[in-house]
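After the structure tokens below, expect a handful of questions from me.
All protein chains but one are shown in place.
Chain naming follows the written order as A, B, C and D, and within any one chain the residues start at number 1.
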Amino acid sequence: MAFGNSADVMASKTDGATPIGGRDAATEAVISARNLDLTFQTNDGPIHALKDVNLDINKGEFVSFIGPSGCGKTTFLRVMADLEQPTGGTVTVNGVSPQEARRSRAYGYVFQAAGLYPWRTIGGNIRLPLEIMGISKAEQAERVARVLELVELAGFEKKFPWQLSGGMQQRASIARALSFDADILLMDEPFGALDEIVRDHLNEQLLKLWARTRKTVAFVTHSIPEAVYLSTKIVVMSPRPGRITDVIDSPLPHDRPLEIRETPEFLEVAHRVREGLRAGHADV
Amino acid sequence: MAFGNSADVMASKTDGATPIGGRDAATEAVISARNLDLTFQTNDGPIHALKDVNLDINKGEFVSFIGPSGCGKTTFLRVMADLEQPTGGTVTVNGVSPQEARRSRAYGYVFQAAGLYPWRTIGGNIRLPLEIMGISKAEQAERVARVLELVELAGFEKKFPWQLSGGMQQRASIARALSFDADILLMDEPFGALDEIVRDHLNEQLLKLWARTRKTVAFVTHSIPEAVYLSTKIVVMSPRPGRITDVIDSPLPHDRPLEIRETPEFLEVAHRVREGLRAGHADV
Amino acid sequence: MAWLVFAVAAWIAGYSFNVWLSRRPPSRWASLAAPIVFGITLIAVWEGVVRGFEINQVLLPAPTVIAARFVTSTEILWVDFVQTVFKGALSGYIIGCGAAFLIAIAVDRFPFLQRGLLPVGNFVAALPVIGMAPILVMWFGFDWQSKAAVVVVMVFFPMLVNTVQGLQASDSMQRDLMRTYGAGYWRTLAKLRLPAAMPFIFNGLKIGTTLALIGAIVAEFFGSPVRGMGFRISTSIGQLALDLVWAEIVVAAIAGSAFYGLMAMVERTVTFWHPSQRK
Amino acid sequence: MRQSFVPVLTVLTFLVVLWYAAAVWLNAPWAHDRATRSGEVLTTQTLIADTWSQDKPKLPAPHQVATEIWQTTVEKNITSKRSLVYHAWVTLSATLLGFVLGTGLGVLLAIGIVYNRVMDMSVMPWVIASQTIPILAIAPMIIVVLNAVGVSGLLPKAMISMYLSFFPVVVGMVKGLRSPDAMQLDQMRTWHASAAQSFWKLRLPASMPYLFTSLKIGMAASLVGAIVGELPTGAVAGLGARLLAGSYYGQTIQIWSALLVAAALAAALVGIIGIVQRVTLKRMGMS
Partner (left out) sequence: DDVTLQLKWVTQAQFAGYYVAQDKGFYEEEGLNVTIKPGGPDVAPTQVLAGGGADVTVDWMPSALSAREKGLAMVNIAQPFKSSGMMLTCRKDAGVESTDDFKGKTLGVWFGGNEFPFLSWMNKLGLGTEGGEDGVTVLKQGFNVDPLLQNQAACVSTMTYNEYWQVIDAGLTPEDLQVFKYEDQGVATLEDGLYVLEDKLSDPAFEDKMVRFVRASMKGWKYAESNPDEAADIVLENDASGAQTEEHQKRMMGEIAKLTAGSNGALDEADYERTVESLLSGGSDPVISKAPEGAWTHAITDKALN
């Protein structure tokens, strides 16, 4: 399968109502990319990290990005977060530019590695963005307690990062991104370094959290089952130049026990994602 | 499921003929561990990395080790390779001690990270063990060319490691372990850092290589599908203290296209591995 | 007054030029030009201040005076340079770094030495040169041999500590790999640990360059033949020939920076693979 | 710490034995010289006894130095001008002041280099060049010039200490302030942190291990600076003055004892920084 014009694909996919919850998402685009281009200038010549990318993410959606290494997933997320400047096209977040969105602290970003500061306790790490945003001490304490509860790390507030296992560190890092209660969560392979069992567990947790808070989530992953299990929409990307080759709306129900991964519907979506990915790889 | 005495389990599993190829493997134990114990002394007190481990690996078998983080998979592999001294029990490799086996260069070891030397080219890295083993220049060149071909890196001989993608580096590291043609391959999560497609591809390649060369392979992984797809025997481990909780002989045929992963037999084995793993996690 | 205005103007001009440079996309050319412009600015400001405040030339000569003296005294400067840099500093540097390298390997081979020698070594390294120099001049005579000895003492410990640290820089996985090949100590040293130690070794070598020069010059204060940069500096101060003193200092600074730069260049070619050297 | 006790002791014993042997070897010519002039005959025993007890030996024997140190520290009132404790204190005060100034200057320069591209591009080569200037040569000029503008006493000496100690601090702190990785800096961006906030909450704490390593080197350099600085101020007091007076009168025993006390002082100061480092990093959870 090859897609001549990703914008077309987009239109045909996202215009329909999402099958989850029945709310009309199309009218509430939170993040919207139009003809996005990003070229890095390196001494080996230019690298086209993103080319002609069009995408709308609606309020309350859980969107996964999947694609081979180097296809521009991270770059795309970084553009949304105003950590990278596109060289062409536009992105809007909540109707304003990514920079303004960043200034108004519209999103929480979870990086691939936990990236906790070793000189701060878990509590101190979660408090960090709150300190920076000038939130009062009392409220800081309250919020830290709340998000620690949420990621099931209550009681570990005083511990230093290296005293926790990798999975716990990753949860702390998610707690930090949640602490200031941004509406949009951008997550770049947050579970990449974990073993399957811990990963399953965190996936379940994340899904619950999302259902409860109705945040909009953009999620990068390498794992097909993870993408299918979590998302309402899966964006398949392919490299050189980085572009969107497929956008798949998930037909799975809102309520997803882990066992859903062995149902035929699940396997079908997974198969389609795998096909899309393989097509991208073959291109290279 | 809990196994009171892993030695019993062992006996009942490995005494039967393996279902693959019909050769009587039990008589040809290449690696054999008996009542293996390994305790690390740390300043926090002792850590029981391995406790009472019994296992036989037969000639030509492909054995996967799976288990939660810290259950002793790496440690077990390192004991086989004489990189760690057991504190109790015995291991024999080809009937002799691991040390003698190491001295006679009986195995190739692939580490979790690629671990290429940055100051040598890809070719230079692969040549390294050959230089150490005193193989003639001409033969070195020939072998390097051959293994590069094998891992599909022909043409990259003169590149430096950092000029290659992570997956290519990993393949180079595998090529290095293959270059001196040892009978036993010990591989510690060699594909951990790769994306699913590349991983699938390398899995296929590895299987082909194994079928062609009839090497004995011990393979550590975190991925259940990978373990099931590759192995003739899957060893499930559980931590604190590290021990074997299940040994599963694979009923899958020798010839395995990637699609086999969607067959009921495959899913059944995967399910059993998952159950075993979950039991180990619950223990903690 | 005019000179003071000149100084201020030079400062503003130099600064704005560098601001302009820094706003441009980075290039080799700019990274070379910026420090040069900065240096020229400093010199211009110096000239302006010395002339503006009419500072006595026996306290601080103006750069133009120094330059004039430099040009007329090249012969003396060259003789001194050969005596101090080639005979004293360079031979001491080579002996000191070489000995430190060999001992580092011995220390590395025998952990007992490492635990015993390094703490004592750190203590010895803290002995101030000013104290060592007269003693070494007494032991090794007043010619360049004693200067080389001072340099040996100065460069030895930085080099030793860095090399020992470097030899431990290879990670355990890389060393385990060598074990799986059944490689012995010397092979592992040659193929793995020395290459991995190179960034550290060059660190020691670079630190040594400036120390070598300073050591050789300082030692000449405590007795020397009638040539050498330290000799010239100490005697010229007594004769109030401050322009010659500064000319020698300029030679020292140029030689030191060039020596350092040379080492940095060799480092770049030898450790091209190190992340800090890659672009 | 404990495992290195025996090796250190062994090495020390070896050094002392070597030292005694070297004393015999180096001092023997003078003993022979004197013997021939006075027509005495030296047996091995009298030769060794002589080489270990000369008044102005080429290399004093360890016990001679030890006795001298004992006499000039413990047996002298510490306010006495002949007390090494008094001289060590004089040097120490200049060292500490210079160290504080040098650290301050070094940190400020490092901040400048990290935050200001113009400084980044232009300053570093000159910082390196500044260290190739022989300090002993310009120390008198610095002292005289500072004197001319009315600064005298402790400060000129401290300035020379500062000149030597700021360098390792700049180099270490530039590295340290740049040690946060791109991800950590990006995190700060996503929270829209100000430059000051990223400095105090990220760059500074991340640089702590580098800072302490630099401080140790800087402290040792500062002590050398203080000793150098004592010479052009008339070498009235301080360990440098002792060294100089010692070499002026050929009092090798006095030189060696001043040298060893200086090294001990350096070791103690560096040790104190080491302790502060361990405590701080432990409390920051970084050790």
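Keep in mind that, in the parts below, a residue touches a chain if its C-beta (ideal position, glycine included) is under 8 Å from a C-beta of that chain, and two chains touch if they have at least 3 such contacts.
Just so it is clear, the structure is predicted and the values come from calculations on it, not from any experiment.
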| item | value |
| --- | --- |
| Contact residue for the chain not shown (choose from C:Pro35, C:Gly96, C:Pro134 or C:Pro158) | C:Pro134 |
| Hidden-chain contact residue, picked from the options C:Phe202, C:Phe231 or C:Trp273 | C:Phe231 |
| Touch list for chain C against the chain that is not drawn | 56-59, 134, 137-138, 141-142, 220-226, 231, 234-235, 237-241 |
| Chain D, residues in touch with the chain not shown (by the definition above) | 29-30, 34, 37, 55-56, 58, 80-83, 86-87, 136, 139-141, 144-145, 147-148, 152, 231-237, 241-242, 244-251, 254 |
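In this text, only the chains that are shown with their structure count from here on.
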| item | value |
| --- | --- |
| Third chains touching both chain D and chain C | none |
| Two chains sharing the most contacts, counting C-beta pairs only | C-D |
| Inter-chain centre distance, chain B versus chain D - centres from mean C-alpha coordinates, in Å | 54 |
| Cα-centroid distance, chain A relative to chain B, in whole angstrom | 33 |
| Per-residue overlap in chain B, given as positions that touch at least 2 other chains | none |
| Residue list for chain C, restricted to those that touch at least two other chains | none |
| Chain contact topology (line, ring, star, complete or other) | ring |
| Complex interface listing, chain C residues touching chain B | 173-174, 176-183, 187, 191-192, 195-196, 198, 271-275, 278 |
| Chain C-facing residues of chain B, complex | 78, 81-83, 102-105, 107-109, 111, 113, 115, 117-119, 128-129, 131-133, 160, 162, 180 |
| Residues of chain D touching chain A in the complex | 183-184, 186-194, 197, 201-202, 205-206, 208, 284-286 |
